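A single protein chain has been omitted; all remaining protein chains appear in their positions.
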Amino acid sequence: MTRAALLVLADGRFPAGGHAHSGGAEAAVKAGRITGASGLESFCRGRLHTAGLVSAGLAAAAALGMDPAELDAAADARTPSPALRGVARRLGRQLMRAARVTWPSAELDALARQFPKGAHQPVVLGVAARAAGLGAEDAAYCSVYEGVSGPATATVRLLSLDPFDATGVVARLAPEMDLVVGRAVEAARRAVHDGVDVLPAASAPLLEIGAEGHAGWAVRLFAS
Amino acid sequence: MHLDHTHPHTHDGPAALSADAHRPDGRRRALRIGLGGPVGSGKTATVAALCRALRDELSLAVVTNDIYTREDAEFLLREAVLPPERITAVETGACPHTAIRDDISANLEAVEELEDEVGPLDLILVESGGDNLTATFSKGLVDAQIFVIDVAGGDDIPRKGGPGVTTADLLVINKTDLAPYVGSDLARMAADAKAQRAELPVVLQSLRGEGGVTAVAQWVRERLAAWTA
Partner (left out) sequence: MTTATTGGVRATARISARADGRGGTALPVLEGEGPLALRRTRAAAGDEARVMLVGAMSGPLGGDHFTVAAEAGAGARLHVGSAAATIALPGQAKGGARYDVRLEVAAGGELRWLPEQLISAAGSELYVTSRIELAPGARLVFREEQVLGRAGEEPGRLTSRLTVRLGGRPLYDQEVACGPGAPGGWDGPAVLAGHRALGQVIVVRPEFEERVPEARLLGECAALTPLAGPAVLVTALAGDALRLRRLLDEALATLG
């Protein structure tokens, strides 16, 4: 693995569409559940241990070379909200485009042919990590970091939150990100032998319900 | 099941290189023209007028990049310049310039989707959300770009320059009919624009006036002729 490749893939400026999504933060802000840095931290912590863990497990499993189609079905079963399934596939397709140009690979080409409308983003992320010469842990780190930094950046725009405070939130969550990555990778390694059912399935009911509401708004800053 | 570790370098299959002039099936894709410019300068009105002028001769579609609503897309729908399946709104997470320049992935999805769903298309107009004078389109997204400013935004904008005014393939100075009311000096604007842009063309237009969008439509036809040549 190369650390520099990890930074390229984890960079918020990697052109894969993430900037237009708030990871549920916009809905939580509108509902009054995030009003400042402490609410943002609590939101990000909950997201990290639920949707974040699930995504990291899928990404790690894909990076280990598990069948992307099986992982994609497992991702569907772990995403009850159709709005979020749609978002995950759109972002997966956007990431696929960026990754294929950045790290040309037969596996990415095959995945693109198999899922012309997009596979779940964490699955694509794992295959992209392989193409970049990265491992399961790297894929899981990219996934959890994006899952926390996305809502933090979005909240800076939504609440005009002090960007230093938002970055402080992300930094304070770093030890828990390490923990979640450890759990995700451990589960992914077991899944290689025991199948996708042993991958994490932690749920965040308000993220799912909030996403359905958000999808119906006429006026919003973020796509999700 | 495990995938093997072979990495041959290929670009075939769906969603190949962004700026590639051909679709995966080998056919030439539609010409993509971007329209950018400050808020309220008349981008959406120009797009609507172009659609009316060109829809009888060309197969057209539009992608809008709204800042926080779907209003531009809905304006076009209300004006019925094109059937709804030919208009797609891209959401930009409060950063319209990012979506047309730094991370064009959502816009590329939108243009390809339009070609897949309603194609074959001759022309796709990609309208930016109203932004500032520095916003320009990535060459990975569009083949040519039009920058729209208006006389009411201040007649010193051409003199100040900026990437949009200086480098756009066509500069449109819109709402010339308002010049007397806002005290803008059209001759000076045209001269400043010429100085900033050397040989690049400038059109002064009033969509309410007699010529309307004719000059811009003619410029689009010329670009299309060059594209398909």
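The letters A and B name the chains in turn, as written, and every chain counts its residues from 1.
Following the convention adopted for this analysis, contacts are C-beta pairs under 8 Å (C-beta built on N, C-alpha and C of every residue); 3 or more make two chains touch, one makes a residue touch a chain.
Keep in mind that this is a model prediction, so the values were computed, not measured.
In the whole complex the chain that is left out makes contact with A. For the options A:A5, A:L159 or A:A202, the residue in contact with the chain missing from this view is A:A202.
Not every partner is drawn; the one left out touches chain A at residues 24, 28, 31, 33-34, 39, 42-51, 53, 73-74, 76-83, 85, 176, 196-197, 200-209, 212-213, 215-216.
Everything that follows uses one rule, which is that only the chains that are shown with their structure count from here on.
With centres set at the average Cα position, the gap from chain A to chain B is 31 Å. The touching residues of chain A, when paired with chain B in their complex, are 13, 15-22, 65-68, 70, 90, 93-98, 100-101, 104-107, 109-110, 112-113, 116, 130-131, 154, 157, 218-223.
Contact residues of chain B toward chain A in the complex are 1-3, 5-18, 67-70, 90-95, 98-99, 102-106, 108-109.
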